[in-house]
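After this line comes chain A, so read on.
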Amino acid sequence: MTPAWAKVLIPIVLIAIGAVLVWAFSLAALEGGDRLALIALERVPESGVSNPITSVLLNFRAYDTLLEVAVLLTALLGIWSLGPAAPAFQPASPILGGMIAWVVPLLILSTGYMLWAGGHAPGGAFQAGALLGAAGVTLALGGDASAGLPGETRLRFLSVLGVLVFTAVGVILMALGYGFLTYPEGYAKWLIIFIETAATLSIGVTLAAAYLGGEPRDERTSRSAT
Partner candidate 1 sequence: MNFDAFLPAAIVLSSMIPGALIFFLKEESHRLRTVLNMTGALVKLVLVIWMIWGVYDGHSYETRLTLAPGIDLVLSADALSVLFVALSTLLWLVTTIYAIGYLEDSPNRSRFFGFFSLCVSATVGIALSGTLLTFVVFYEILTLATYPLVAHRGTPDAARGAKIYLAYTMGGGALLLVGAIWLQALVGPVEFTQGGILGNAPEEIRGTLVIIFFVLLGGLGVKAALVPLHGWLPQAMVAPAPVSALLHAVAVVKAGAFGIVRVVYDVYGVQFAHSNGLLFALGIIASITIIYGSLMALTQDSLKKRLAYSTVSQVSYIALGASIFGPIATIGGVVHLVHQGLMKITLFFCAGNYAEALGVHKVSEMDGVGKRMPGTSLAFTLGALGMIGIPPVAGFVSKWYLGLGAAEAGANWVLAVLVASSLLNAAYFLPILYKTWFRPTPTQWPAEHPHPGRLEIGGALLWPPLITAALALAAGLFAAAPFTPLEWASLIAEREYGR
Partner candidate 2 sequence: MITQFLYGGSGILLFLLGTWSFIVHPPLIRKLIAINVMGAGVFHTLVALAYRGLTAPADPVPHALVLTGIVVAVSATALALAFGQRLDRDHGSSADDD
């Protein structure tokens, strides 16, 4: 338990740190100027997409994003390694079941839109993936033990698809002489969409599988019995 003196001391120290932080950030914000904004905005037209954030995520700093998809995969693998999943939820009542049957297709449809919109407006692979994952979670809440996910082999393949496509595109571009993750002129747009599609699928599947927990088994149905 925290001793009494610490209860007093910790807030005081933290407030002092806070004061320094506010001061430092104010100074920094005042002197900061345009930072990378102008450089980035200027190069957006060359990036293959018109949404500046997507340009940064999938072109200027694509390597960050690659590692980020890998982080997501790591989390899923870690969850799988922790043992079997919790038992599935009770099957939903007919009314709820009916609503789920409506909502899930809608979510999947929005996934597609979000993915496409990312190129020029707010949106992109992560937002789309999150929607796809939500579809899976909805199914799971409705009592679907597999959350609509495929069997082990395909599930494993889908969950690594994002990292696979991302890295493979990078390495192939490197081998072709452009450099790792360096899109050749004119192909940037399509390559980005290709990567984003794969990433969306992976992210959606990963989120849903992470929600379920437990290592995938080939006979998914057998789990609901336990």
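Everything below uses one rule, namely that a residue touches a chain if its C-beta (ideal position, glycine included) is under 8 Å from a C-beta of that chain, and two chains touch if they have at least 3 such contacts; residues count from 1.
Candidate selection criterion: all candidates are chains of the complex that A comes from, given by their letters.
The model shown is predicted, which means the values in this text are computed figures rather than measured ones.
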Candidate from 1 or 2 that touches chain A, complex-wide: 2
Contact set on chain A toward candidate 2 in their complex: 1-2, 7, 10-11, 14-15, 17-18, 21-22, 25-26, 29, 32, 34-37, 40-41, 44, 52-53, 55-57, 60-61, 64-65, 68, 71-72, 74-76, 78-79, 82-83, 86, 124, 126, 210, 213
